[in-house]
Each structure stands twice: as structure tokens, then as C-alpha cells.
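Incomplete set of chains, arranged as in the complex.
To keep things simple, chains are lettered A, B and C as they appear, and every chain counts its residues starting from 1.
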Amino acid sequence: MSELAALWSELADIKDELAGRDWFMGTSGNLSIKVAQSGNFLITASGKDKRKKTNEDFLLVDANGNPAEETYLRPSAETLLHTEIYSRTAAGSVLHIHTVENNVISELFGDAGKVVFKGHEIIKATGRWEEDAELVVPIIYNHADIPTLTDEFSHHIHDDAGAVLIRNHGITVWGKTGLEAKKILEACEFLFQYTLVLNQQKAFTTKV
Amino acid sequence: MSELAALWSELADIKDELAGRDWFMGTSGNLSIKVAQSGNFLITASGKDKRKKTNEDFLLVDANGNPAEETYLRPSAETLLHTEIYSRTAAGSVLHIHTVENNVISELFGDAGKVVFKGHEIIKATGRWEEDAELVVPIIYNHADIPTLTDEFSHHIHDDAGAVLIRNHGITVWGKTGLEAKKILEACEFLFQYTLVLNQQKAFTTKV
Amino acid sequence: MSELAALWSELADIKDELAGRDWFMGTSGNLSIKVAQSGNFLITASGKDKRKKTNEDFLLVDANGNPAEETYLRPSAETLLHTEIYSRTAAGSVLHIHTVENNVISELFGDAGKVVFKGHEIIKATGRWEEDAELVVPIIYNHADIPTLTDEFSHHIHDDAGAVLIRNHGITVWGKTGLEAKKILEACEFLFQYTLVLNQQKAFTTKV
């Protein structure tokens, strides 16, 4: 299998797994994986049903997000966020999804501009192995204009791995490989769910 | 594959996907897809287990909802809602499902007659791309008499795509294609879930 | 396919579907389907992992619940509830499962001895088609002694279809066929979930 075919297969597997969790409701979300040295990357084509597996699910684009091959497919409307991350870091994969939980967390903590987690074993999945590691997920405003959104987003790209919430929109994570990005995504969603469930319980405990 | 076979396959895939989410509990719900020019449409047969995939899952009916072929199958008891939508719009597919979340939303907002969403990225999945797009889902009374129900329902059919909640019954959505209808359905269910989760969190935050 | 093989296959499909929803946590639960005239029925063997599909999942027992064939398999410890239902009605299938939701409902409404539903479209799935149909699900004490449990249970067997909750144990439903029993089960679980979600929402609405 060529490198490109292997990357296609890796991204398709990630798409299938996230689709199985209903993390692309309303065909939302977009995913990409970088071809090692070329600067090109595979990204989800716009308007496709992410529950299906076809040979038009992804297309190859260059470092500027323009198709790197002749195609009638259009890259995701939010491709600019992917090019920004790849241009500033050594990330190998970018995943963007909408869940009810990440949307609610982004609304509850949106005015604070971030949500912070500490003292959770699962933080290790984000690559932080110190005993009191803290995970900070910034939350930015959902600018309708993608270049404006990308500009604000870019202030939070400091590392080869990371996660940013866009308010009432979704989460974007990146990592050195597809698996690393997926681990960060799952750790974040786990912590979002934990926070929501614990808050509900405290509502009960505080009262009685 | 003939047009009819392709449409059958498309509707069967939608049925499988929604069944996988348990959106047909108690074999509730009904689905249809229109054959382009004839005015005929495929609709779920009454009384079938929607978890199974058989060649008796759907039957072809005419624009009045009567079988367009010789068959012992009976069209869904709520076929009249489908014929009403197809007769008034250029919709290509109608989906009706019951979820716990859409039933609870229909009860909570039933007296207000509608539930309104704004400031959510996922609203784009319903075809509204303006920055402050509003999604209004009307809620009508669940008349036991289907013609009466259809009459009240018809007041909310203004476009080739739409969504209406029937109180403590379920949601009916329609769109130009099966995929468009499914996107609207998923966006609505996402927003219903979001509303329920956010309300629970506010119960906690407001108190403390 | 013989009648017995067809019934085995029908029960196996129901088992697979319910297992997929995690309705047999801890290998709990038991299922049976009646062989038309003999009075014999197929019932889940004791101690099996209900996530697996094997040719030892069920065994044939007679109307008294004793193996009707030479086998080392033991029928479910709660077989007596099944024989009681088959002896008093024309039911063709009995399903017993544990869910978090049915356990919580049984605890919340246990002192009242029943939980009552009205004004829900999904009640039709239980065979009640009148406009203001009421669904009453009795809740009985979870006697550790199975004959005592069966005796109390038997007071609630009035029809060929029905549902009874056993407190902090689970629900038992029956119907004329496997599909009818499954429809009743799904309708009950839907209404249990609805009740829990609506109550949480009212906690919020009442306060603000």
C-alpha cells in the first residue's frame, strides 16, 4: 500500500469510528491527515454523508488548502483552520467534531474563555504525564467569517498537539498522528461528560 | 440499478441508520422517498419490525397515498401527512420518528406552540447559512384523528424543507432529498438534546 | 426451516437486538418463545453470556419448565414466571430484562405499587389504540423466593399481553408473538426514559 493509500485508510477508519458515536450529526465536522513531507494533506470533501464509506470521502489539498489534483470535490468549508495548524506546527492530523456535550461546555464556560481540568488520570492521554498535570481548553467566539475565526484560533496554536473549543460550534484537536489526535479528542469528550454529570450530582448533594 | 431500486436502497439505508440509534422504539415512525416525476413515493409498510431489512419494508403508493401496485402490504397509518407535504412542496423525502428527547421538548414547549433555536453552528445543517439564523420548530397537538392532525400540520408547510413536532408523539421533517431530510432531523435532535442538557446544568449553576 | 428452528431464530434475533442495547448487563435477563400447540417453549439457558450467539443459548422445556429433551443445560432460574404466564394466557413470548431506567422507575414508584402513563402516542405500541388510553405498569416487591415472587406476579396476569416491574430487579413483558412482546418492552422503556428526563427538566423549570 502506498503512503497515500495508508493515510487514506487511517483517516477513513477514524471517520468510521467517530461516525459510529454520532459525532458528525447533520453531516457536520471535518477531518484531515498530512502526507509526510509534501505539505499536502487529505481532508474531508464538503457535503458528504459521513456515515457512508466511499472513494470520494476525502480529497488531497496543498498547504494552502487548494486541491492538489484535478477533482470536482470541494474541500471542507473550514479547511483554513487545518492549513493554519499544519503551517504552525508539526501536527500530522486535525479532527473537528460537534457533540452535544462539547457544545454545552463551550456555552457554560464560554464567558470565562476556557475550561480547565486537573487531577484526572485520563489527562495522560493528552501527553501530559506529570502528577498534577493541568489541561486547559481555550474557548473562542464562533465568528461566521472563517478567516476571522482562523485568526482568533491561531492565538491558541502553541504546540504539535492541542485542543480548542469554538462556542456552540464544536471542538478542534490536533496531534502528531491520527491516533494521537483521536486520543486527545476522546480525553476531552470524556472530561466534558464527566463535568456535566458531576455538576448534576452536586446540584443534588448541595441541597440535601 | 433502476431509479426505483436506487431510491429503495437510499430509504433502506436511512432506515437502518435511524434504527441503529433506536429512533423507532415500539416499531413507531414512518419514512418515505419520492419517485421524481410520477408523484408516486415509497413509504414504510405498516406493522413491520424496522430493525429488520426485508423486501417488504416499503411499498409504492400514488400521490393520494393509495398502493400504486398490487400488494397485500398496507402503507403507514400516517401516510396522509406524507401526501400533504409532497402535494404542497418540492420535497423529495419525509421522515417521522419518536425519540425521548423530541417527546420531552414537545411537552416542555408545547403550550408555547414552538421551540426556537439561535446562535448554533449546526443550524446550517437545516439550510440556514446567515450569521444569526433562527430555527423555529412548531409544536402541534396530537389529534388522534389523522385528517384533523394533517389539517393542523398543513399550516406549517411553507417550504421544500421543514420540521414540525407533534406533542408527545414525535417529529416530522422533510427536505429535497433523503440526505437533506436526514440532516435536518439530526440537527433538530442535536438541538433538542443540547437544550435538555443545558437546562439541567443551569439548574445547578443558578442555585449555587 | 422447521417451526422450532424458526422460533429459535426469532428468539436469537430478539436476544441479539436487546444485547446490543446492553439490556442484559451482568448476563441478567431471560427470554422465551412458545411452540404453538405443544405447550413447550424455548427459554434462555442459565449462565450463558448473552452477547454471544451459540447453539446452547436456549433449551426446550415443557409447560412445567422442565427440560423437554435430554440436555446438560439448565433453564433460567426464573423459568417459573414464564410457565405462569403461558399457563394463564395465550401469550407466545415472554421477555425479562434489567435496565438502569426500569430499575430507577421501580424504586421511585415502588411504594405506589404502579406507574401510570397517559397521553403518549407510543402507548399504541402496547395495543391500546383509544385516544386517552392509559398504560398501567404494576410494581411488585422483589421476593428472593421465586415461587413467592411468582405468586405475587400472577395477580397481575390478566391478558395475553402485559408488563410488570419487579422492584430494583427489572421488567417482565409478554405478548402474542416475539415482535408484540418486544414492542411492549420498547414502549415501556421509552416511557420510563421520558419520565426520568421530564422530571429532571421540571426540577429546573419549577425553580426559575
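Everything that follows uses one rule, which is that a residue touches a chain if its C-beta (ideal position, glycine included) is under 8 Å from a C-beta of that chain, and two chains touch if they have at least 3 such contacts.
Everything numeric in this text was worked out from a predicted model, so none of it was measured.
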{"item": "Homo-oligomer size of the whole complex, from 3 visible chains", "value": "4"}
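The rule we apply is simple: only the chains that are shown with their structure count from here on.
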{"item": "Contacts common to subunit B and subunit C (chain labels)", "value": "none"}
{"item": "Distance-maximising chain from subunit C - centres being C-alpha averages", "value": "A"}
{"item": "Subunit A onto subunit C, rotation angle from CA fit, given as a multiple of 5 degrees", "value": "180"}
{"item": "Whole-Å separation of chain centres (CA-atom averages), subunit A against subunit B", "value": "30"}
{"item": "Gap in Å, rounded to a whole number, between the CA centres of subunit C and subunit A", "value": "42"}
{"item": "Where subunit B touches two or more other chains, by residue", "value": "200, 203, 207"}
{"item": "Subunit C residues within the subunit B interface of the complex", "value": "13, 17, 21, 119-122, 124-126, 131, 179, 182-184, 186-187, 189-190, 193-194, 197-198, 200-201, 203-205, 207-208"}
{"item": "Complex contact set, residues of subunit A against subunit B", "value": "22, 25-28, 49, 51-52, 98, 100-101, 103-104, 107-108, 142, 144, 166, 168-170, 196, 199-200, 202-203, 206-207"}
